[in-house]
Every structure is written in C-alpha cells, then in structure tokens.
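A single protein chain has been omitted from the complex, and every remaining protein chain is retained in its original position.
Coming up: chain A.
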Amino acid sequence: MAAHSAVLSASKIMNPFWVGRLGNTAKVFGTTLIRHRNKTSLTPPPAKYGGRHTVTLIPGDGIGPELLNHVREVFRFTCVPVDFEMVNVNSALETDDDMNNAITAIRRNGVALKGNIETKHTLPASVKSRNNVLRTSLDLYANVMHCQSLPGVQTRHKNIDIVIIRENTEGEYSSLEHESVSGVVESLKIITRNNSIRIADYAFKLARERGRRRVTAVHKANIMKLGDGLFLQCCREVASGYPDITFDSMIVDNTTMQLVSKPQQFDVMVMPNLYGNVVSNVCAGLVGGPGLVPGANYGRDYAVFETATRNTGKSIAEKNIANPTAMLLASCLMLDHLNLNDYASLIRNAVLTTMNETRLHTADLGGQGTTSEVVQSVMRVIQSKGQFTAEL
C-alpha cells in the first residue's frame, strides 16, 4: 500500500508522459497487494459485455433444474446484471466430456451456480462422483455453511447460529481406492499439512471478518492419531496467530451428541471432509431442513454456489413442492461474491420476509405452498420495495 501511494505521489511531480504508464503500473501493483491481503474475499471476475457478469449454471439432476429456473426468473424480474451460461452434465454417461466442459466454463467465468449431479450406482466404480471431481479440479478447498435459526420456522432448538467450514478437497473424499486382494478393499484418507493449514487459516480469517469469538476444530484424533492428529496440530498452529479468537477442539461423536442437545454452544467449526458432511447435515436438520440453507465452495480463483446439503431430491423432482429458499439464498451469496450487494440484500430480504412474515411454507416445512407460489411471493415483495423491475 505504501509503495502504491509512493508511486502515485511520485507520478504527480514527474513528466506527464511517464505518469500514465507509471499510474497503470501502480494500479496493478496496488491491486496485487490488496489481493494478497484479503484471502477470504476474492477479486471478482471483471464484468464483461457492458457491465453484466457471466455466471456458469449447471442444472444437475432432480430438483436442480427447476430451482435454477426459478432463480433465473427472479433475476430476470429484478433486472440483475447477470447472464447465465448453462452447461448440462448428463450423469448417466460414463465419459468425462460433459464434466470437462463444465469445468472449462467455470474456469472461463470464475463463478458458478449449480444443482447436485447424481452419482449412479449402476456405473462402474471407476466413475467418480462428478460433484467431487468438480471440487477437486477447481481446488475449491473451503465449503462454508452458515446455519441460522429462522424465526418463521418451527424447530426443536432455537437460537442456533453456527458457521461450518469444511475442508472440501481431501480427507476421506480422495477417491483413492483399490482392491488389493479379492474381497478386501482399501480406501485411503489423505490429510496434508498444506491443506490443513490453508483451511484453518481460512476459518480464522472468516471468524475475524465476521466478528466471531470462537473456533472449534472437530476431529477423531484419539483413534486416527496421525491423520486427524496432523489436522489438529495445524489448527493449533494457526490459532496461535489469532490470539483474539478462542480455539478449542472436540471429538466428532461428542460433537454430534452436543449438537442435538445444546447446539447454542457452537460458534465457528472447522473440520476435515467427512466430519464436515455429518456435522453440516446435522446442523441443517436442526435449523429446519435441507431446503433452507445455502452453501458456498470457495477456492483461490473460483467460487461455486449450491444448496448446503447437496441433495438431488429425486423423489420430489418436477412436482412443484421443492423449497426454493436454499437455492435463492445461494444465488444471493453469489451476488455478494460478485460485489452486487444491493441486489443480494434485496432478494435475500424478500426471501426471508416470505419465510418469516408471510409464513408461506412448502411441504418440507409443514406448509401447503408450492414452489411457484413461494417464488411469486418473493417477486411481489421485491416489487413492493419500489425497485425497477420487469413485469410480474
């Protein structure tokens, strides 16, 4: 920063011919410096084509396509400057071409919004989970999920406010398996120092940014002494650099027991991949179900947004009963990421108003509403705010 301002002030007293050149260099230099400082908030991709962003859209299977159609509907209505580039992935095919196209599209645009891609059991075991391939190819190392109790939703536990940060690329999801002897299968769980430090750093930075007081590491180091032991050690090392934030650890089975009896004690939680899966699903269930919580996957260069619990929802597909809240809130997270914060707040408030005040609930929350009714209600609330919108 000092170098930036020094160069700018130097440029003021110098020859105008050089000022332009040095000014540009200073701007790039300054931006690079800023980029290295804020690791949790990435520089969003540059808006192309006249101020409109392009975002990759992967519909997936089950309820994904219909929910993402609703998201597009709401965006079109609210005149959000985002264009979607749709890439379809056929989960029934064995080849990886579809997936490679999707990954290339995300590399091009930098941001994606996706539904869950089904993993068919009828395909041979060498075909890996497509969602997992996407996460590891783009190195989306942090999965962030914020579980909050909503006043309009009836749950057994109240006042829950937990942020779960889950390592997204290694651990038990390394997809390294082999059958050494017939009838004996080995699956490898990989824990590395680099990734553990990276995710712990992310967790503490996020806690600091959001003013959170405590970070809890979830592990099973009493049994997996080397693997989870390494993870825990990395968390402790990173914690020592953040003295303002309390750090403690808890074994995963005790964690689940505490979550169902006293979930209010948790603040920010960081953990490896599989425990993240369990804990995030438990927390989603505690605040009201899979239809309410959005999830975000952040990497160094890319970000992909989806529902937190990643359900395909095959049994409720195309019946107009799915809950659009999670996907709409995920799209708001995406708008925040693109620095379109006003649009994000507008849509988010409309969704929460429909949830909490109008109390228009879909079947998974015990209500009678259909997906389209909820979406219509959201759009009506947006219109009532006096914003410039398209026709209802």
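To be clear about the criterion, a contact is a pair of C-beta atoms (placed from the backbone, for glycine too) under 8 Å apart; a residue touches a chain by one contact, two chains touch by 3 or more; residues count from 1.
We adopt the following convention: contacts and distances are computed from a predicted model.
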Name per UniProt, for the chain absent here [options: "Vacuolar protein sorting-associated protein 29", "Isocitrate dehydrogenase [NAD] subunit, mitochondrial", "Translation initiation factor eIF2B subunit gamma" or "Glycine cleavage system H protein"]: "Isocitrate dehydrogenase [NAD] subunit, mitochondrial"
Among A:Thr119, A:Gln148, A:Thr358 or A:Gln383, residue touching the chain not depicted: A:Thr119
Selected residue (touches chain absent from view) among A:Cys79, A:Leu93 or A:Val260: A:Val260
Which residue of A:Pro65, A:Gly289, A:Pro324 or A:Gly369 touches the chain not shown here: A:Gly289
Residues of chain A (touch criterion as defined above) contacting the omitted chain: 119, 121, 125-129, 132, 156-157, 172-173, 175, 177-179, 182-194, 220, 223-227, 230, 252-254, 256-261, 274-275, 277-278, 280-282, 284-286, 289-290, 309-311
